[in-house]
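Here the complex is missing one protein chain, while the rest keep their positions.
Residue numbering begins at 1 within each chain, and the chains themselves are lettered A and B in the order written.
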Amino acid sequence: MKITLKEIALKIDGEVIGDETLEIYGVSSFYDAQPSDITFASDAKFLKVLDQTRAGAVIVPENFISDDRVSENGVLSEYNVSGSASKSCACKVALIKAKNPKRKFFRILSLFHPPKQPIKIIDKRSVIGKSFINGDDISIGSHVTIENNVTIGNRVQIMHGVYIGDGVTIGDDTIIKPNVTILEHTKIGSRVIIHSGTVIGSDGFGFTQDTVEGNNEKIPHAGFVQIDDDVEIGACNTIDRGTFGRTWIQKGVKIDNLVHIAHNVRIGEHSLIVAQVGIAGSSVIGKRVIIAGKAGVSGHLTVGDGAIVGPGAGVLSDVKPGDIVSGIPGMPHKLWLKVASILPKLPEIRKKIIALERSLALQNLSKNSKI
Amino acid sequence: MKITLKEIALKIDGEVIGDETLEIYGVSSFYDAQPSDITFASDAKFLKVLDQTRAGAVIVPENFISDDRVSENGVLSEYNVSGSASKSCACKVALIKAKNPKRKFFRILSLFHPPKQPIKIIDKRSVIGKSFINGDDISIGSHVTIENNVTIGNRVQIMHGVYIGDGVTIGDDTIIKPNVTILEHTKIGSRVIIHSGTVIGSDGFGFTQDTVEGNNEKIPHAGFVQIDDDVEIGACNTIDRGTFGRTWIQKGVKIDNLVHIAHNVRIGEHSLIVAQVGIAGSSVIGKRVIIAGKAGVSGHLTVGDGAIVGPGAGVLSDVKPGDIVSGIPGMPHKLWLKVASILPKLPEIRKKIIALERSLALQNLSKNSKI
Partner (left out) sequence: MKITLKEIALKIDGEVIGDETLEIYGVSSFYDAQPSDITFASDAKFLKVLDQTRAGAVIVPENFISDDRVSENGVLSEYNVSGSASKSCACKVALIKAKNPKRKFFRILSLFHPPKQPIKIIDKRSVIGKSFINGDDISIGSHVTIENNVTIGNRVQIMHGVYIGDGVTIGDDTIIKPNVTILEHTKIGSRVIIHSGTVIGSDGFGFTQDTVEGNNEKIPHAGFVQIDDDVEIGACNTIDRGTFGRTWIQKGVKIDNLVHIAHNVRIGEHSLIVAQVGIAGSSVIGKRVIIAGKAGVSGHLTVGDGAIVGPGAGVLSDVKPGDIVSGIPGMPHKLWLKVASILPKLPEIRKKIIALERSLALQNLSKNSKI
C-alpha cells in the first residue's frame, strides 16, 4: 500500500511543505522511521531535531513556522522553509502542517492498518441457544457458545471461544475478542471492544457469617453488569455483577489489562483506568477520572469528576472532584511528592534528631554543672 | 414470581408487623427498592431512616422495638408500632422481625433468584477421554475437553470451554464456570465453585541456574493442587501446582479475583483472600485468616490462625495468630495507623527539625558570645 503526501494531506486537512508527489509506504515512530515512512513531531523535543529522523515526511503543528522555540534554535533556517506561500523548500524531510499532529498521525496509521474485516458468517462449530435475535452482518467465530435469549446488534463480531450467557444483550459494532466470558444478563452497548481473557459478570465476593460455626455463607448475586457505548475493556479483566442492581461502566470509559472491578461499582463517562487497578465493592468513580496503574480504591468510596489517582496509590477515603491523590496512604499529590522526597532522607533525619537530643542534653548538663 | 409477607416470614422464622397479605415481587437494596420489593435494615444507620426506603417491606432485627437508639430518635412513634402483641400498625412500610436480618435477606434473595438448573446432558461438542468415571445428573457444556482418567461426582456442572487434565478428581455438586483451566492431577472437593478464566495447576515459577552460562533451567513441577470442600475461587486466579507435594486450599476458603497463589502454598480452613493478593511459594496461611485486597505475602512465611493482613500490606515476616498487620513494610495495624497519619506530616516534621537545629545553633552562638 502506498499513498502520496498530497493524498495524505487531503485526508487530514493538512498542508504539504515539500514534494507533494512523494509516495509513503508506512508509518513509524520518530527514530525508527525509514525514508518510505511518515512520522510526526508534536512538541519541541522532536521539532528541534527534525534532521534526526530518517522518515520521508513528518507531520508538524499548523503553527510550526512561527514557533519561537524552534526558530531560536536555527532549525528553520536549516530547513529553509520560507513560509507557506512558496511551498518550496530545501528540506531533507517533507512536512505536513496540520492541527493536532499526533491525532492526525494515528488517523494515517489507521489508513495503512485498516481493521481486518471479519468473515460475516456464523461458524458451524459454534452453539447458539433458543430465541437468539441478531442484527445484520454479524460474525461468530468457532467454538463460541451463546445461551438462550441473547440479542446482538448489527455488525457484532464474536470471536473464538467466547461464552455468552442467558439473556445477554449487545449493541451494534461491538467486538468480543477470543476467549472472553460474558455471564448471564450482562448488557453491553454499541462500539464496545472487550479484549481476550476478560470475565464480565462473575459473582461478587460477598459472604455472610454462619452464626453457629462462623463459617462464610455465599451471598447470591442477583444483579448484572452494564457496559455503555464506546467502552473499551482490556485483557484479563474481572468485572463482577452487582449483588442486586448493576455494576456500571459508563459511556466512553477505557480500561487497561488485569483490572478488578467489584460488585456494584460505577465508573463515570470517559474515565481511564490503567492496568492492575482494583476498585472494591460499591465505590463510585466520577466522569473523566484517571486512575493510574496498580492503584487501589477501597469499597463504598466516591472519587469525584475529573479527579486523578496516582500510580500505586492506596485510596482509603473519598476524593473530591478535580483532586489529585497519590501515595500510600493516598494524600494530595503535591504533598506526596514532598513526602516521597523526604522518605529516603529518614535515616539522615533520625541522625539529626539524635544529635539534637545529645546537644540539648549536653547544654543542660553544662548549664547544671555551672549551677 | 410473587410471595406474600406471611410466606416470607415463615421461611425465615420471622414475625410480620403490618399487612401479612402484601405480595412481594423482588428484593433490592435499601435506597433502590421499589414498593413491590423487600429490603433489610440491620443497624442504626438504616433503622433510623426507615421512612426513606420505598420498599414494601423491611426485615429488621428481632429486638427492633426495644432499640434505644431508634426510640430516642422518635422513629418508633412515627411508625406507630405498638408492640408485637397487637401486630397492627400505621407503618408506611411493613416490617418482618427476624434474627440476623442481613443473612435472612440473602436467603430471600436466593428464593427470588434460584441458581439456574443446568441441562443435565453431556454436550456432543465436548471431548471426553478414556476411563472417565462420573456420578449422576452431571452437566457438561459445549467445547469442553476432559482428558483421560478423570473422575467427577454427582450433579457436577462443567461449563463451556473448560479444560480438565489427566487424572483430575472432582467431588459432588461442584461448579466449574466457563473457560476455566484445570491441569493434570488436580484434586477438587465437593460444593466447590471455580469462576471463569481461572487456571489451577500451572507450573510454579522455579528455576535453577546453569553453572556454565548462568542461564535459568526449568525445575519440573511434579506436585499438584488440592482444593477441599466448600471452597469458592474467583475469576482469573492462578494457583500453581506444588514442585512436589501439593498446593493446598483447605475447606471453606473463599478467594476473590486475580489472586496469585504460588507452588506449595497452604491456605487454612475458612480463610478469606481478597482480590489481587499474591502469596509467594511455600507460605502457610492459617485458619480463618483474612488477607485484604492487593496485599502480598513473601515466600516461606507463616501467617497464624485468625490473623488479618490489611489492604496493600507487604508481609515480609511471619505473622502471629490473631495479629493484625498493615502497611509497607508490614507492621502491627495500630502502629501503621499512626505511621500513616504521620507520613503526610513529614514535610512539616522536617521543617521543625531544621528550626530546632537553627534554634539550638543560635543558643550556642549566643552562649558562646557571652563567654
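In the analysis below, contacts are C-beta pairs under 8 Å (C-beta built on N, C-alpha and C of every residue); 3 or more make two chains touch, one makes a residue touch a chain.
Note that the structure is a prediction, hence the values are computed from the model and not measured.
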Touching residue (missing chain; options A:53, A:216, A:276 or A:298): A:276
Contact with the hidden chain (one of A:8, A:159 or A:219): A:159
Among A:44, A:346 or A:362, residue touching the chain not depicted: A:346
For subunit B, residues in touch with the removed chain: 125, 127, 143, 145, 161, 163, 166, 179, 181, 183-184, 197-199, 202-203, 205, 207-209, 211, 214-220, 222, 236-238, 240, 243-245, 258, 260, 262, 276, 278, 280, 296, 298, 314, 316, 327-329, 331, 335, 338-339, 342-343, 345, 349, 352-353, 356, 359-360, 363
Missing-chain contacts mapped onto subunit A: 27-29, 32, 99-100, 102-103, 106, 109-110, 112-113, 115-116, 123, 125, 141-143, 159-161, 177-179, 193, 195-197, 230, 232, 234-236, 252, 254, 256-258, 270, 272, 274-276, 288, 293-294, 311-312, 328, 340, 343-344, 346-347, 349-350, 353, 356-357, 360, 363-364, 367
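Assume only the chains that are shown with their structure count from here on.
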Whole-Å separation of chain centres (CA-atom averages), subunit A against subunit B: 28
